[in-house]
Structure formats: C-alpha cells, structure tokens
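Omission of a single protein chain aside, the complex is shown with its protein chains in their original locations.
Which chain is which? They are A, B and C, in the order written, and residues in each are numbered from 1.
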Amino acid sequence: MTRPRLRDLGIEIGTLPPGPLNAITDVPGVWVGHTTVVRDEPRVVRTGVTMIVPRENRVWEDYCFAGWFRFNGNGELTGLPWLEESGMLGSPVAITNTNQVGLVRDAMERFAAEHSVRNGFWLPVVGETWDGWLSDINSFPLTEDDALAALAAAGPGPVVEGNVGGGTGMICHDFKGGIGTASRFCQAGGGAWTVGALVQANYGDRADLRLDGVPLGRLIGCDRVPGAYHEEGSPGGSIIVVIATDAPLIPTQCNRLARRATVGLARAGGVGHDGSGDLFLAFATGNHLPGGQTRRRLEMLDHGEMDPLFTATAEAVEEAILNALCAAETMTGFRGHTAHALPLDAVAEAWAARPW
Amino acid sequence: MTRPRLRDLGIEIGTLPPGPLNAITDVPGVWVGHTTVVRDEPRVVRTGVTMIVPRENRVWEDYCFAGWFRFNGNGELTGLPWLEESGMLGSPVAITNTNQVGLVRDAMERFAAEHSVRNGFWLPVVGETWDGWLSDINSFPLTEDDALAALAAAGPGPVVEGNVGGGTGMICHDFKGGIGTASRFCQAGGGAWTVGALVQANYGDRADLRLDGVPLGRLIGCDRVPGAYHEEGSPGGSIIVVIATDAPLIPTQCNRLARRATVGLARAGGVGHDGSGDLFLAFATGNHLPGGQTRRRLEMLDHGEMDPLFTATAEAVEEAILNALCAAETMTGFRGHTAHALPLDAVAEAWAARPW
Amino acid sequence: MTRPRLRDLGIEIGTLPPGPLNAITDVPGVWVGHTTVVRDEPRVVRTGVTMIVPRENRVWEDYCFAGWFRFNGNGELTGLPWLEESGMLGSPVAITNTNQVGLVRDAMERFAAEHSVRNGFWLPVVGETWDGWLSDINSFPLTEDDALAALAAAGPGPVVEGNVGGGTGMICHDFKGGIGTASRFCQAGGGAWTVGALVQANYGDRADLRLDGVPLGRLIGCDRVPGAYHEEGSPGGSIIVVIATDAPLIPTQCNRLARRATVGLARAGGVGHDGSGDLFLAFATGNHLPGGQTRRRLEMLDHGEMDPLFTATAEAVEEAILNALCAAETMTGFRGHTAHALPLDAVAEAWAARPW
Partner (left out) sequence: MTRPRLRDLGIEIGTLPPGPLNAITDVPGVWVGHTTVVRDEPRVVRTGVTMIVPRENRVWEDYCFAGWFRFNGNGELTGLPWLEESGMLGSPVAITNTNQVGLVRDAMERFAAEHSVRNGFWLPVVGETWDGWLSDINSFPLTEDDALAALAAAGPGPVVEGNVGGGTGMICHDFKGGIGTASRFCQAGGGAWTVGALVQANYGDRADLRLDGVPLGRLIGCDRVPGAYHEEGSPGGSIIVVIATDAPLIPTQCNRLARRATVGLARAGGVGHDGSGDLFLAFATGNHLPGGQTRRRLEMLDHGEMDPLFTATAEAVEEAILNALCAAETMTGFRGHTAHALPLDAVAEAWAARPW
C-alpha cells in the first residue's frame, strides 16, 4: 500500500552510494519521530510535528556543532541567535506548521525543564512550513502533548515519508509534498562518513520540477494531473532542510554544509521564491560537547577534504525532496482542496525516455 | 511612591535633548503595553509581557523597515529569517520570559488570524530574558490571554518602567532590573527626528556598572547593597533592546542603528557575557509599506546624515538602562531570593562628587 | 572565426526572453571593457582585466544600490565592508587574476583621485579567479595601465566572451572557460525590467556539467576531449558573477538577487567546491544616488514582485556560464598546459538527443 521510494522505481541519482536506510537515520544516533494529526471534525486538520533527534535524544546534555543557511527567509526557525553565536545545537530540531512553532518550542522547554540535568537554559530549534491550504491552520490544532509525542516516538530505523508529521499537509511543486529523506556515504580525510538529509517540502512551481535534469514537471504538466494552486491568494511555500553527519566538523564547516543544500534544491527545481522560507540547518555529531568540560578535545576534518561531503549533501537533499514527492499520497482537506500525488507511472516513463 | 527617573535626580547624560516623554513612545505612533504577573500561590511568579507596538497597532497591515544586531546570542528573538530577508517588521515586538517565547509568539499569530486583513502569513517577533532566579519559570505561568492583554493595553504616553511587563523579574548589574526607556531628538538631512529605546535589562556584573563614566557599581559595591547573584548556577543575563525612529531609513540603515545600541550598552557597563542574549532590534516608521502596492515610493536619509541618529541611539540606550535601574524596586521572589534596588542616594552622591 | 553562442546553436534554455544583446549590456548604461594580455616572452602570460561599468562610468558620482553573496569564499572581492554597510556600489566592478587584485584596485583609486568630483574616498570592488595553470601568474604580468585600459575600453553593445579580459586564462568544468554573459527580460510590479549577468567562469568538474539538465559533461567525458586538470596540485577554481538590473531595488533586494546566482550555477553543474571562490555581486540602477543629497527619493519594487527577477537571474547566470564555454577556444599556455574548448558538435548532438 505504501508508495515506492525513488530507488524502488529503479531511479538512482547522483554518484555516491546511499546508506543502508537511505535516510537521515543512517547517521548513527540520529532518530526521527512524527506526530500526525488528521481529522475532519470539528475543524479540518492535516498537520503534525516531526522531530529530528541527534544522539539518541542525549543532545540536551551533549551538544552538536551546527550551522545554518537562509536561502530565502520567508519562514521561521527559532533558536538562531545561539546557534550562530555558539555554533552549537542543544535540542532536537522540530518542524511543524507555521502558526504553532511557538507551542512546539515551549513544549521542548518543558521537556528540558523536566528531564535534563545540564543547566536551566535552552533555546530550542523549531522550523515550520505553511499548511493552510489543506489544513485549517487558524484552528491551532496541535497541543503540547502532540509535540512531545513526536519526541517520544522518535527512534532509529526507517523513516516514514510523505503525508506524515510536520509534512502532513504540505504541497511541493504543485503535487502533494511532505517529509522526505535520503543519505549518502562518502570517504574523506581517511575516514568514511554518512551525510543524511530530511526535508519538509512545501515549495515550488509545477513547471520547475526536475528529476536528475529531466524536466518532469513540464512533462507531466497540469492537464494530466491538476496542480494544487490554481486559486488566488496562496502565500507560497517553503522548505525546511535538516542535514546530519557523523563527520568531525566544526561550526564553520556546518555552515558550509548547510549552504550546499541549495544545490540539491536547485537541481530539484527550487528557485527560492519570495514567499518561501527556505531554511537549512546542518549538524555534525563527530565531536562530543558534554557539559562540565572547560576545555574540549576536538577533531576537525580539513577544509580541503570537504568536497565529498558537499557532493553528498547536494545529492541527499535532491533525493530527499524526490522521496517526499514519491511517498506523498493524494490528499483532500480544508475547504475541499485536493493536492494530487506525483504520478509515479509518469515518473518511470520520463526516466525511461532519457537517452543517457 | 514611584521612584524617580534618572533625570528626576538631576542627572543628564549625553548631548542630545530627550523627547517630551523621554520614552520610546515619543516616536509618533509607537505604543507600549505591559502585562505583569506577580503572585506567590500556587507557584511564585514574577514575570510578564511587554509589547512595543509600531503604528498604533496597524503594523500588521503597514509594515516598518527594520534591522537587528546580535551582540551576543545567548537568547531568543523569533522572526529573524524574514526580518533579515525582507528588512521588514510586520508585527509588534514582544518581550517576555525565556520559557514562554513560543506562547507569546503563537498568541500573536492568533491575533493576526483574527484581526488582520492583509494575508494569512505572519512571522511575529518575540524576545526574552531569563527571570528564573526571582520567578518559578518552569511553572510556565503565562497564558495566551496574558500576551494579548499586553497588546490590548498598549497605548501612547508615558511608559511604566522597572518591575513591569517582561521586565518584572529581571536583574541588572546585580541590582533589580527590568524595563527602561528613553529618547533623543536630533536634526539630520534637513529634518528633525526622534530616536527612542526600550530595554528589558537583565545583564551584567555589579562592578562594571557606569553612570556617564562614573564607576557607580564599584562605588556602591556589594557590601553596601547585597548583590543578587552570590549563589552558584546562575545562567547569566541578557538584554533586549528595541529602538524606534520616525526617520526615513531603509533596512540597511536600521541594521546600522541596531548595532549602535552596543555603544550605549558598553557605556553602561555591558561587555556581552557568554551567558547573555544581547539582541537589538531597530525599526523606522518614516516609510509606509502597506499591502497591495507593487511599487513603493520611499524616502531615505543619506548615510552621510546618520551620525546624529547614531549618537541618539547610543544615548537613548544608555539612559534607558539607567532608567530601568532607577525605576525597579527591591523584589523578593522564588526561593526567597531578593534582588535589591539601585540605591538612589548613592547615585546622587556619586554624581555630585564628580569634578567635571 | 568566432565560435557561436549557445543560442546560435539553436539552444534556448529557460522561460524568459533575453534582451537584444543577450548580455549584461542590455541593462541601460551598463558597459563592459576588457584588457587581454597574451604573450609567450619573456614569461608565458594568459591573463587580463574585465570591467563592468554601471551608469556609463558615472557610478563614481551616482552610486548604485548593490548586494553580494558568498556561496563559497575561497576567493577575493575587495570593497565588501562598505558594500555591506551601505548597500552601495561606488565604482565599476573589475575582475582579474588572483595575484593582481591589489594592482587593479589601486589603479581604480588612482582613476578616482584624478577624475572624480565627489569626495576623496573610494573603496573599489575587484574580484579574481586563479589562472596559474595557463598563465605564469607569479610573474605579476599586469600593469596599472592594463587595468585603466579596460576601463577606457568599456562601452555599450555586444560583449566579447571566452578567452578575453579577466577570463583569458580560465578553465571551467575542465574545458576552456572565461568570460560569458546573458540577459533576461521580465515583467514585475507593472514595469518591464532587464536582468543581465556576466561571469568569469573558472570552476567545476567535467562530470558535473549540465546543459538544461542534460549531463553534457558525462556525455562528452574525458576520453573524447582531454580534461585540463589531470595533474596534481590544482588549487581549484572559482566563479565571479556580476548581476545588473535596471529594476528599482533597495540593497536588501540586491542581496536576494545575488543569492539566486546559486541556482544558475547549480543548474550548470556547480557545487561550490572547497577551493572555489564563488562570489556573486548584484547591483541595481533603478534608483539614482548622486552626491550632495541629504534625503533621497527612492522607488522600490515590492518584495512580492521579485519572483520574475529571481527566475531571470537564475536563467541569465546559467546561460552566461554556457556562453563562456561556447565562446572559449582551446588554449595552450604556461608549461605547455592545454585547456580544450567545449566541443560544440557534441553539444548539438546531446541537445538533439533529448526526448523533450
């Protein structure tokens, strides 16, 4: 019943091999959890929360180095001042709908207050994309328990994609969008590293969608499969990208990695529309940063070794977006709006027709 | 019964004249509102919300140009990606306690959803400082109604300072801190402009406090008035600064103004400690940016005319901090902790003793 | 004898129409000038200077709004502190070889000192890419007169591309690279605007080169046409992108435009390698900023109208890179190194074979 992933269709893009799960959870210790809220009464709701949880949820005590990039800023990502100042991430990364970023953020404060032994000050990181076309976003449907349930549900292993978690009500390139993930394995500096990406994909025009260069969106068009946004007043979409790696990077290098998500997005057809919040966060688990240390021993991959990680990031982001589109099923929601799934037969057809 | 402001003590600092209220509300259309929550049962609470509201609360429809600066980032300010991307502010600026930034942010989303006619997408700006030494911050005491009450209470006129609104439980230079405000009037580019500052002051060591150069903190010391932070485990303080002007600035220039808050902070004795969230936001009402315009006519003060505004910003921020300290009364709160008020007799004494 | 441009091959990429010259000089008042230095004695030199000159060289007196973006920073662009601070460009933009950025910069100071009536302080903008594989860069071959000759040669009309000016000794995707340009025409905010791009292209791996999605680099391979960089020790390449528009943008919006060059670069196959200086500058001539004004009247295209300019930027940058590759002829230089031209028959072949 579940729709196939891109590679299940025999489509392999990029040059680096994926990890065993082809998911952000290939990075050791990275967990993902979702809460999905779908109901028609009393208000039509298609929303949720997705948590990307480093270090098996011990990130509250053992921070990760992290960086971020704003390709286009029509969106929210909390926790940025400390992320920029310290180059550290001290909480899971949550993604949800635009109106309830605050609720999810404060729920994480509550979790920290109740569970952590470090000190009493957290600045949680929560992003969002807008699902108000399929979900009655002004009903503020989520509760703090929903947010904490996503954290409680987080674990290793395969990641459910498509209409799930924060991605439940999302639309991407005028098809049904949502959560997608992918990973790449690479060698650099005498070591072997995994780079994983998870996206909440809610951006883009139909005509711009590309599959490894094939102009898939134009080939499918809006006649064969109706586009979602034929009406006026859409405030545009967004994409949140979370990148994880086990490479020993310092914060400066996490910023570099985050910036490369732009390449994956551009390959898939993103141009960073004005209405889009295209915000990319990268964290690296290769160094441990537990509390109580006044001087830390670190390892750093030399900058000159980073090209394989850049390629891995671009490829993982590109494939994560396509996986979101492959996984997401047609959904009808608020005001009877319908977002149609990417037609996988058309994908296979376009892929088969390419001459190289 | 209310304590005097700095100028009520006969102390005038800086070279530019203040506006009639010597408050951020001297900038036409800028309103301030507070919700103050002080109770001992069932949990000891000393907290609140302060709203700085541009354009008589029409900022939701008629944006302001804005910019910001992170002098030290151990704090939160939501809404930054769009503020940076667009150079615009589309909501009031709220300040509250660390744990409930999210609640206040979502309350503003709710307000927008219910009241605005623009489109359905806001990214509210909410900052915080940590009041967990005087208030049981992990009781999450505020409600969305508290947040909206601060907005409803906002208006023109004099601004209540000290233990009020978001500043209720704050500590500054080891004295009782809180909300302070000041303004300056200046001439530039053939026009006359007001620059106002409002601070939520919760930072700094006793020994560093200066009054127009006079080392007030060292002169008072901790023997004469006990310092607040003699115990371990304090995660440090923060200061949120909001700067408003009616000058016709573009976003680039708002960033420049925000950066000058550092001068005022440094004069008062701030050094940007690691644990401090020293985040400064500046907005300019001189250009109107209503929805529905595809091309806008703007006015811009030439960069070469900005020095008076830089001086005005530095002076207003410096005096706003001192006003917060003058206004704040001794408070006992959570776990019996007491933060002592700045002794105004000692202030007058130190001022009188200076030879210039 | 001149090689055809991409459109001369019947290849049209993107959705927006180019301007009449399909060059950055389609933006009214934007001039381009080159100095090309090719000699074998006494040292083997393949280098030069390219000047992009806004406002018919009156930019020294009538500044442009401008912004920039660092996709990867392994390169130089002088003048950045004031460009960031003011959002203004007060000189032409020069591009040359890495070692002589300083010489070209100071030559522009000299020009300003001798010709300008504004005031006595300039911060010229000069970028570079490294041509040391084809040119004996450590011979420091250029003189100040060479730099000033490029400025004197600047004018409107068609732009010579390929092995010319600063692009003379450049290599791109392991083919001969250099200078390329393109433009797009778009409608936004009730007006019609031109966006032009000029690149000095010196980056990238053969295998990554794409032609509107077609994997041109893999299709040609290194057997058919030898790659330039089969030897060790290459410090990697770079690309400088200059974007011009006549739209009435403010500095914040120029930054947004500069960031979109990343999309064009990614489409052509760039990933921002560690060794690459991928620096993008955008300027907008739609507002005039002459000296002597203390308050300025500006026009601003609303942010919501910028998507056509984003698309135009991405397309113009993508095509400018491909034009550089089409124009550049095989070159042998320093130490007998040869960089081979892109084989245009293979381009036409690959284009004809695509099924869409």
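Please note the rule applied: a contact is a pair of C-beta atoms (placed from the backbone, for glycine too) under 8 Å apart; a residue touches a chain by one contact, two chains touch by 3 or more.
Since the model is a prediction, treat every value here as computed from it, not as a measurement.
Sort through C:Arg7, C:Arg70 or C:Arg354 and give me the one touching the missing partner chain.
The missing chain is touched by C:Arg70.
Of the residues B:Gly102, B:Gly196, B:Gly270 or B:Gly286, I need the one that contacts the missing chain.
B:Gly270
Which one touches the absent chain: A:Asp26, A:Glu161, A:Asp246 or A:Glu305?
A:Glu305
For subunit C, which positions touch the chain that isn't shown here?
70, 72-86, 98-107, 109-110, 113, 119-121, 123, 126, 130, 132, 137-138, 140, 233, 235, 275, 277, 279
Provide the residue numbers of subunit B that touch the chain removed from this figure.
Residue positions of subunit B that touch the missing chain: 15, 71-72, 207, 210, 212-215, 218-219, 256, 259-260, 262-263, 266-267, 270-275, 303-307, 310-311, 314, 353-356.
Please output the residues of subunit A touching the missing chain, sorted low to high.
85-88, 188-191, 248, 250-252, 256, 293-305
Just so we're on the same page, only the chains that are shown with their structure count from here on.
Please identify the chain lying most centrally, where each chain is represented by the average of its Cα atoms.
A
Do subunit B and subunit C face each other with the same patch, meaning over half of the contact numbers show up on both, or with different patches?
Same, since most residue numbers here occur in both copies.
Take the average of all CA coordinates in subunit A, do the same for subunit C, and state the distance between these two points in whole angstrom.
Going by mean C-alpha positions, subunit A sits 33 Å from subunit C.
Per the centroid of Cα atoms for each chain, what is the distance between subunit B and subunit C, given in Å?
45
Touching two or more other chains, which residues of subunit C qualify?
256, 303-305
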